[in-house]
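In this view, the complex is presented without one of its protein chains, the others remaining in place.
Let's look at chain A:
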């Protein structure tokens, strides 16, 4: 389903104005001074009440980070980041946004409405309040207990996801741990110590190392042996608890035979004060376990001149540690000024399988360098990559992928399909595959196409009475259909709308 024209109309000017409240920064008392040093890290650790080992872990990462250089191999360009000009700790409830929904751009609110986000949830997304604070919306959602607590979850958005109150109970009954990483460090130190950094070591890369030193919060999921997580877990829930900040750290463990599906992100445009985001996500699947991780990323992309916008430098990696394990990444990337992101799979267990499904939409001055790595280590491992890049405006969209088979990885298989769609004449699409097989039995297939929405196609669709932007959304949604199908149902419809909205203004 394409984005309805109404939606497009309603968000017509959204890219610039919606975020004008977003980057006001009022200095509050509960914020560490700018800059990074060991004292700041000690402060972060102390504020979170972390044990000594965690502090040491952070400090080691920091010392390592000091010796590292920022990577420059990606096809992105941006002014040099001054890492001493960033606040590395702010109390979760710090407020610097609008005071009530009245101060928020009505266009933005209409978008939320269109996406079906309840009023109190809108306050959080628009930065009027953080979760847990009383709402300023009098009477909104009155009589509906879900909204009263300030812990509204996705329920009103996605009907099929369970209500928050029953949700924790149900998870606990199943033995699933789902909490913030800070809480996990305090409550489940044995699990965190065992798995944290075991997929993305603190020394992995510049941004991951920085994250290891200063990560502020994130999610922790543990699904014990044989348990099929009874619901989709979503970071939507956590929006209501606190802002996770710019250095998010997520750790998901599925024990033998366990299954979990995790949704991250939000289709609604999200306001954020922090320009630099460097998250780390680690997934661990033991024997016969399966993890499905879906992302919708729609951070601020910058204004029409390309100023501002989030730098999204993420390290995401899944470890198929056990036999017959499976990890599947699905992402819809439409936001951020710069995206540098390669959700990867280490296929260690025999017969393990990795999947990567991606839709990356760039418009305006956005730059995306994204893809995946499938590292085949075990026997009979297989992987599948479907990447759909859509470039419009003056944007650049690069697929960068690595598929490799280790010497012992007999019968490794990969199928890669990498399609790019161009809209207009000023954007770029690039495909950079690295394929390496050290075992003669490996079978790797790579297919790539680049196409343009042709004038013929657009004219044809418009001749049927479909207005131009809707026509583009329709053609693009056709192009990405293979990937949309991989998304959980609740996300699929939203994602389709979002793609239409993201391409608003890409022609004419």
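Going forward, a contact is a pair of C-beta atoms (placed from the backbone, for glycine too) under 8 Å apart; a residue touches a chain by one contact, two chains touch by 3 or more; residues count from 1.
In this text, contacts and distances are computed from a predicted model.
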| item | value |
| --- | --- |
| Among "NAD-reducing hydrogenase subunit HoxF", "Fe-S cluster assembly ATPase SufC", "DNA helicase" or "Phosphate transport system permease protein PstA", the UniProt name of the subunit that does not appear here | "Fe-S cluster assembly ATPase SufC" |
| Full-complex contact with the absent chain, from A:55, A:68 or A:462 | A:462 |
| Residues from chain A at the interface with the omitted partner, ascending | 1-2, 5, 454-457, 459-468, 470-471, 474-475, 477-482 |
